[in-house]
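One structure is given below, encoded as structure tokens.
Only a single protein chain was left out; the remaining protein chains are all shown in position.
Now for chain A:
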Amino acid sequence: MTDAAVFQARGIGKSYPGVRANDDVSFTVAPGEIHALLGENGAGKSTLVKMIYGLVRPDEGDMVLNGQPHQPADPRAARAAGVAMVFQHFSLFDALTVAENIALGMENPPPRRELSARIAQVSQDFGLPLNPARRVVTLSAGERQRVEIIRCLLQNPRLLIMDEPTSVLTPQEAELLFATLRKLAGHGTAILYISHKLEEIRTHCDRATILRHGRVVDSCDPREHSARTLAAMMVGGEMRPIDRSGRQAGEVLLQVKGLSLPAPTAEGTALKSVALTLRAGEILGIGGVAGNGQDELLAALSGETRSAPGSILLEGADMSRLGPEARRTAGLLAAPEDRLGHAAVPDFSLTDNTLLTAGARKQLVRKGLIDRSAARAFAEAVIRAFDVRTPGPGTAAKALSGGNLQKFVIGREVMQAPRVLVVNQPTWGVDAGAAAAVRQSLLDLAGQGAGVIVISQDLDEILELSDRFCALNEGRLSAPVPTDGLTLDQIGLMLGGAHGMEVAHL
């Protein structure tokens, strides 16, 4: 063991067409250190580790591994130099056993029996219980990850890279993983840990290098900072405290009464006499575990499914028999949960994607004719106002990161100045900065006198945004309760079902 750094990056830069993925990135990983690479989606973390692992070559700068220049031509060269990587998505063959899968990933696999013995040895040493003879198809996500980790450990790596390893794990499995990493670090292996989960980095990492827009913005000991400061470093000045002020509940905008619909598919959920009232300037939060009728409720409000006459009224006008176009014209807008394929057409440009919902209200379509320059101007306006990071409005929707596309989708609806906007999971899978921007835009919209319905599984989000809260459970919507003074425990009871609702009424 030496005190020299295991790995050092100096002035690494990498550009892709239209994007500067990494710019002058330098950092050092010491032996036995669990080093976090922290950043939003698209901050350049993946590009950086791909360069270390030989999948991508840097445009400028150099890397040093164990005192030797590190310029891997391919992952094999990187592995030979002592770099191992566990990917977010596993590359295992379901039909083969653990030992066979591990042998497949090795340069010179030893005889099967010796390999099994070594697997058993490593899994015992590092507390990774795993039976080499089991078929991968029978393993849980956590166990599959162990296969990948053991495959890496058999190479005795000096530097182990883990790409968002806990995103597929249960909390218990995650704890086990950290115990293993800690043991590994105790043996002197350096670990580069990629994540945007602030809490686990705070509890388990020794150092954190924070990336933003491809640059290193800070390097710190994460244990000495709060999650909030780390988030602020990660997203820069964009992390504003949510501003809920300036809103007052006005006249009733949307009324839903006795909305019942059969389940659209065998897996779907039937809606059972859903009723709600939404006032101007108000945000109504609808919580619940996914699959309890969220998609169906959004479809019924957006007009994708029609309901019984008189079940949905917008400012007194019956919407229930109208299609999505007519409802948008009337001022009832929606943004579904699934960005790619539902809220946006993946293969279409952002310009074309404005035509999906904004044709009538923004006059992008007149008498059936598309005004492409108006559509382009509107797309540009959304991109500007919502800080959508993209080379331009001609970019295909699927080329955007999840957070950026979500900002575009929400922005497209918000900028049409709806009377009522219904959103489902507005910040699902979106990084902290984009999530804050999306939430603020919903609050601002309500501040301007629109009514907003936020359907979300994220209870913190609901408590942060909404004035009143309802729980959606097996297609039934509870009576609303004001969120002021409501605790997570009470919400949990409401989500639990009928009994919970009675408790909440008290």
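To be clear about the criterion, contacts are C-beta pairs under 8 Å (C-beta built on N, C-alpha and C of every residue); 3 or more make two chains touch, one makes a residue touch a chain; residues count from 1.
Quick note on the criterion: contacts and distances are computed from a predicted model.
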Undepicted complex member, UniProt protein name, chosen from "SLBB domain-containing protein", "Flagellar hook-associated protein 1", "Sugar ABC transporter permease" or "Succinate dehydrogenase cytochrome b556 subunit": "Sugar ABC transporter permease"
Selected residue (touches chain absent from view) among A:Ala396, A:Ala417 or A:Leu459: A:Ala396
Residue of A:Pro346, A:Gly402 or A:Gly449 touching the missing chain in the full complex: A:Pro346
Residue among A:Asp221, A:Glu325 or A:Asp387 that touches the chain left out of view: A:Glu325
Touch criterion as defined above, residue of A:Asp59, A:Glu304 or A:Asp458 at the omitted chain: A:Glu304
Contact set of chain A toward the excluded chain (per top definition): 74-76, 107, 302-304, 323-326, 328, 334, 336, 338, 341-348, 352, 355-357, 359, 365, 368-370, 396, 398-399
